[in-house]
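Only one structure is covered here, and it is reproduced in the block below.
Just one protein chain is left out here, and the rest sit where they should.
Chain nomenclature is as follows: A and B, assigned in order of appearance, with residue numbering initiated at 1 for each chain independently.
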Amino acid sequence: MDYRTVLTTCTYCGCGCNFFLEVLDGKAIGTIPCKTSPVNEGKLCIKGWNVHEFIHNEKRLKRPLLRKNGRLEEVSWDEALDYTAARLKEIKEKSGPDSIGFLTSAKVTNEENYILQKFARAGVNTNNVDHCARL
Amino acid sequence: MIDSIKDKVKELLDTGEIKGFLGLVRKNGHIGPHLFQKGDELVDLSLGDNKIAGDSRYPLNKYLMNIAKAYPEETFGVLIRGCDDRGLQALYTWNQLNPKKVVAVGITCPQELADACECLKPFPEDITAGECAKAGEQKSVAAVDALVLSERFSYWMDEFVKCIKCYGCSNVCPMCFCNECSLKCDDLVKSGELPPEIPVFHHTRAMHMVGRCVDCGLCEEACPSGIPLRTLYKKVGSIMEDKFDFKTGMIRGQRSPLNKIDSAEGKK
Partner (left out) sequence: MTNSIEEFEQADCIFIIGSNTSVAHPLIATRIYRAKKNGAKIIVADPRKVHISEIADIYVRQNMGTDVALLNGIMNVILSNGWHDQAFIDERTEEFEQFKKVVEAYPPEKAAEVCGVSAEDIRLIAECYGKAEKASIVYCMGITQHTTGVDNVKSLANLAMLTGSLGKESSGVNPLRGQNNVQGACDMGGLPNVLTAYQPVTSPAASEKFAKAWGVEKLSQKVGLTIPGMLEGLENDTVKALFVLGENPVVSDPDVHHVKKALEKAELLVVQDIFFTATAELADVVLPGVSFAEKDGTFSNTERRVSRVRRAVEPIGESRQDWQIIQDISNRFGYPMNYASPEDIFNEMTLLTPSYAGINYPRLEGDGIQWPCPTAEHPGTRFLHKDKIARGKGLFHAVGFLPPAEIIDQQYPFWLSTGRVFAHYHTGTMTRNSPTLDAEIAEGFLELNVDDAEKINVSNGEWVTISSRRGSIDVKAMLTKRIAQGSVFMPFHFIESCANILTNPAHDPICKIPELKVCAVNVVKRPLPA
């Protein structure tokens, strides 16, 4: 048996509440607000209390999809990544770096935001980088 | 105190008497629940005192129910205070935990915590470590009771209106284990409204705390709106005591007068 509580930060609003995800045998089964958090002091809102519920939802994306003959089909990671990189390269060569845009995300981590804007700026050489800060 | 707890738990784990010990741990600079399965993990054991005594208590019995449901054959240890002990006793009578599969390791609460909680019994029946404090003085219910009716009414209305319907009071409650919750029954409390209908939402919950509440106070600590829920449920508890001479979980094996339908006593 494997029961653990993992301290993390909420994925919803900007408050940044801390809680433990209660994990039993690899499945998140509960959310436990962290009493010693300077932000939420052991409290949460309804969204926070139920944040574990969507993690294992059946509708989660599980495999890469690629549009073939107008339809999105499951493909291997290699195929999806090769296709993406090759098309980006092609478009950059044909239409210039500023013909490519990147939406980073207020939902992913700092590290992921950093690495995506780095790819846009250093890899593709464009500043077309934005996210939904205004929405 | 903590060293004797560690020794006791180590012994329980080493002898294989328990599969794991559900207690509190200091990790990542915080205090949280943890299932100890090896003796060497116990260096980071915490009793839930961060800045002040008992400020980092968690409803361990509630998590124990989750684990026990998945592993009904195993025996687990659990860290308890007086309130948790009352919770365990009540959960046994409600068949939510099997007493044969639980080894409670009991600690007492210091006087400051007993006073802050206005706790009637700030220690468990069986104490592994600690000195018993005196029962805390009951002040909060008396203070509200002292208000004239109209003031008392607006006091509660002003509190309930702040509710953001997080269900934290119920989510954190070790005694909330129903599969179907009245708070989520649309005919009683209409879903989707903020604040939830006043005073139905909180009255419904208070009604369901009759004979159930063990006065751990975790609901009030979890309330983002600062509603004095503990005072409300203490009042409910005091009515049970006055009318039925019943204090939830205080006497081993005693069932709630509202949970006796199937017993001889209930049929009377």
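Note that a contact is a pair of C-beta atoms (placed from the backbone, for glycine too) under 8 Å apart; a residue touches a chain by one contact, two chains touch by 3 or more.
All values derive from a computational prediction rather than experimental measurement.
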Left-out chain, listing which of the shown chains it touches: A, B
Contact with the hidden chain (one of B:Lys8, B:Lys101 or B:Lys165): B:Lys165
Where the unshown chain meets subunit B, residue by residue: 28-30, 161-162, 164-166, 184, 191-192, 194-195, 224-226
Subunit A residues that touch the omitted chain in the full complex: 4, 6-18, 21, 23, 26-28, 37-40, 43-47, 49-57, 59-67, 72, 77, 80-89, 91, 94-95, 97-135
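One rule holds for everything that comes next: only the chains that are shown with their structure count from here on.
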Centroid distance [mean C-alpha coordinates] between subunit B and subunit A, Å: 37
In the complex, subunit B residues that touch subunit A: 19-20, 27-35, 50, 55-58, 63, 66-67, 70-71, 74, 164-168, 171-172, 221-224
Subunit A residues touching subunit B - in the complex, by the definition given at the top: 1, 3-5, 7, 18, 20, 22, 24-25, 29-30, 32-37, 40, 42-46, 48-49
